[in-house]
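Left out: one protein chain. Kept in place: all the others.
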Amino acid sequence: MSDWKFMARQLVRNPLSLMGIIIIVVFAFIAILAPLVAPPPGGHWNPYLIPRDGYSATPQPPSEEHIFGTTQGQYDIFYGVVWGTRSAFRVGLVVIGIVLAVGIILGSLAGYFGGVIDEVIMRITDIFLAFPALILAMAIVSVIGPSLRSVMIALAVVSWPSYARLIRGDILQVREEDYIEASRGLGASSGRVIIRHALPNAIYPTLVMASLDIGAIVLSAAALSFLGLGAPEGYADWGQLTSFARNWIVGPPGDPLKYWYAVTIPGLFILFFVLGWNLLGDAFRDILDPKLARR
Amino acid sequence: MSKRFSKMGWIVLAALLCLSLVLMPGCTTSPAEQEEEEEEPGGPAIPYKNDGIFVAMTIGDIASLDPAWGYDTASGEQTDYIYETLIWWDGESADQFVNVLADDWELLPDGVTYRFHIRDGVKFHEGGDLSPEDVEYSFERAMIQDRDGGPLWMFYVPLLGVGGYGDVTFADIDAAVEVDGEWVVFTLDDGAFAAPWLQILCGPWASIVDMEWCITNEEWDGTEGDAPNHNNPERQDSYLFDHSNGTGHWKLNLWDPAIQIKLEKFDGYWGGAVPFDWVITQIVDEWTDRKLALLNGDADHVYVPRQYIDELEGIADLTIYKGLPQLNLDGFFFNQDISEVSTYVGSGTLDGNGIPRDFFTDLDVRKGFCYAFEYDTYLEDILKNEGEQMGSPIIDGLAHYNPDALMYEYDLAKAEEHLKAAWGGEVWEKGFKFTLVYNTGNDARKSGSEILANNLFAINPKFQVSVLATQWSSTLAQIVSGVYPMFNIGWMADYPDPDNFATPFLHSEEGLFAHYLSYYNAEVDDLIMQGRYELDPTARKAIYYELQDLAYEDPACIYLFQPQGRRYFTKYIKGFYFNTMIPGNPGPLHDMSKSES
Partner (left out) sequence: MELRSYIIRRLVLLIPVLFGVTVFIFGITMLFSPGQRASLYVTSPRQLADLPAIIERYGLDEPFLTQYGTWIGQVLSGNLGWSNVASMPVWDAIWHYLPATLDLAIFAAPLIILTGIFLGSTAAAHKDRPLDHGTRVVAIFGWSLPTFWLGLLLMMVFYGYFRGFLPPGRLSIQMDMVVNSADFIRYTHINTIDAILNLNGPVLLDTLRHLILPVITLSVVNVAFIMRLMRSSMLESLGKGYILTARAKGLPERVVVNKHARRNALIPVITVSGYLFAALANGVVITETIFNYKGIGWWAWQSAVRLDIASILGFALFNAVLFVGVNLVVDILYTRIDPRVRLGEAVQ
């Protein structure tokens, strides 16, 4: 396991990945401390629903009461972006979790056993990959009914094929290695061989992809919410918050940038969050490249 | 690694980036104050563009150009420009008429026979001449088509006393509309429909089409045998779906679905000069695009959702018409027989975690809810003070509206009183939970639901109502299947008669809303029937006054507001006047004009 230590040290030394890690850590703190930073109204109120300060539609600029201002419908932007951090982590981690699990299982089966199993699984991934991800996700969400849960399901369904393929490819590479032959020669079962030997070596590129993908997943989820196919109106979700700003990108004549806060603030949160993960993933890739080349 | 930034430098940079996010509020002190742009008095100038062309931007595409099909405002609007009817509304009046394709008409002493004399010298866009046969054909064709959910019940009920095509024979349809020389004769089923019939004749469904042209293009050929082939067609199977041939001021030039409709001037129009060479209606869903188009002179008229009216204040080059009395009413309906498969009722019993299926049959529950709604907040924030609260379906502008009718007010004490009495005190003790549903994108309904939910919670924390958005596509099916505990829906007038409002809201069988929400009050049903057929205005007034009282005593819904409308034009458009029955938002385009001075 010195590989991991080596990798960790590399990550910290690389300035870009360090920046990414810091960004992610800051967001993690915001998410964890959300109930303190932006206390929800009590009772049965779902804390993910942004409290409204009135019902008028016009956004209000930042003030003492609403430090980031309010967006259309008087939803507090500060509350929304803070709790939106939680939503973002939830979506990213849950989807990646599912996708990794499914991808690893199916990819390993396809790669190790080959033959018919491989063909079938590959055809299935072909089917999913023949469709632009966002549009397929849209179709799935609109059928299940828009909500953050259906966004997670849709994104998981759409993303797993790439992982299955990746794992499969790596397993294929690793399969012919000597130590695999040796294990089999010693009588180890296929399952054991896969889990203990093939997988750990195949997993690095997958990790790279996974960390890059968290950012992409959150972006897609935000896009779906923006299009009205994700979190319901008033839910603390960055994409949803941005969609509120859609009608206020131009203020009254004479003050066209009046409602800038409604547009820029939620977008900046998305940008930085995704940036953090992308920096991390990019650094991962750099670190792993020489390792792969070593093989 | 670059030597310029040490590692520490990167860390600091990253930390600064994150901090800046948090410290942003500090930098956000009213950029509006820092704005140095001088506000021109009266706002920006709107340039004059597109001379001779009227450009309107709206949301929502038309369903069909076939006058017999369209039952939505967008379709009605275009039909109104392309086709004409026998008579038309006189200015802003809803019960005075001017002659259009008929130049004379009379109601015979028997009270059920109308005769209309058809004008001479009127031409269709494709060259045909208007004749009484065209008129007869238009009505009969429409009745034969009678598509599901269409407007033709408005012919069937007054003429034949039945609901639709399946209830009559071809001979009946034939006899209802006949040609007598240069006259067309309508025979009504009951004298009570004499006044509404004139109003119905002004609607887009009563447009006159060219018989020969239709037959040439394989529409109904006029015989009994061919009639079943043209009954209830698919939307796109009617030739008139996307082809037009009317007598109106403009003819169809191009329909680019979901993008725009372009109409061009009909030079052979019988009535003289046509005010615009082109009428272009573009479908623009984004409010910002529409706003900027209006302010840049690229559009003469746009649809302005109510929540954005503040942005167009104080602009001298815009003409705004406000306080327009629309014949609309929204209600927050109680479902008195919720379906067993409903997922919105929590546990389904009165145990504090749900509501039973007949929850709203208890009068105290309904009254309590009616008192718990903050009408003033809704009026101020959502309607921007442009609306009138109603106590019943008979709204202002309909005959026999009672301005002193009793209405509920926001009164937490009374709400508490009724809710404490509800279901023998169990409601107050145990509390309840259920879900309010609104259709996505409808801000007013969302806010209305939230107001109700918050107020109920304020009365008693055990009253926990959650609010959920659904797609419009799911909404209708779910209304029919009765799964919603409460639902917010509205009605728009087909024709300005109190019966047209009373029935859908309150009649247990025929009422669109009352039926699906299982509202039943025998006395109300009787009164509605009486009111429909009563000829004597005094007696009719008494009936509808009583109905309004009953609507208060046995509420079917929380009656919300009759909203007042607004219309926005650039200053270059003149001649607009408001008549609530004109289908299109831009209004009586044929009486309007556009000029730079």
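Letters A and B name the chains as they come in the text, with residue numbers starting at 1 for each one.
What we mean here is this: a contact is a pair of C-beta atoms (placed from the backbone, for glycine too) under 8 Å apart; a residue touches a chain by one contact, two chains touch by 3 or more.
What you see is a predicted model; the values in this text were computed from it and never measured.
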item: From A:Pro62, A:Gly92, A:Gly107 or A:Gly215, residue that would touch the chain that is not displayed; value: A:Gly215
item: Residue among B:Val98, B:Ala316, B:Ala458 or B:Leu476 touching the omitted chain; value: B:Leu476
item: Hidden partner chain, residues of chain B it touches; value: 1-2, 4, 44, 49-50, 53, 55, 61, 63, 71-72, 148-149, 234-236, 242, 253-254, 257-260, 262, 278, 280, 282, 284-286, 288-289, 292-293, 295-296, 298, 471, 473-481, 489, 512-513, 516
item: Sites on chain A contacted by the missing partner chain, in the whole complex; value: 16, 123-124, 126-127, 129-135, 138-144, 169, 215, 219, 222-223, 226-229, 239, 242, 245-246, 249-251, 253, 256-257, 260, 263-264, 267, 270-272, 274-275, 278-279, 282, 285, 289
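What we mean here is this: only the chains that are shown with their structure count from here on.
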item: Whole-Å gap separating chain A and chain B, where each centre is the average of the chain's CA atoms; value: 43
item: Chain B contact footprint on chain A (complex, rising order); value: 13-16, 18-20, 22-23, 26, 43-44, 46, 52, 54-58, 61-62, 67-69, 72-73, 78, 142, 145-146, 228, 232-234, 246-255, 257-258, 260-261, 265, 268-269, 272
item: List of chain B residues in touch with chain A within their complex; value: 1, 5, 7, 9-11, 13-15, 17-18, 21, 24-25, 28-32, 35, 37, 39-40, 43-44, 286-288, 291-292, 295, 307-308, 310-313, 315, 377-378, 380-382, 440-441, 443, 446-447, 450-451, 457, 461, 464, 466, 468-471, 474
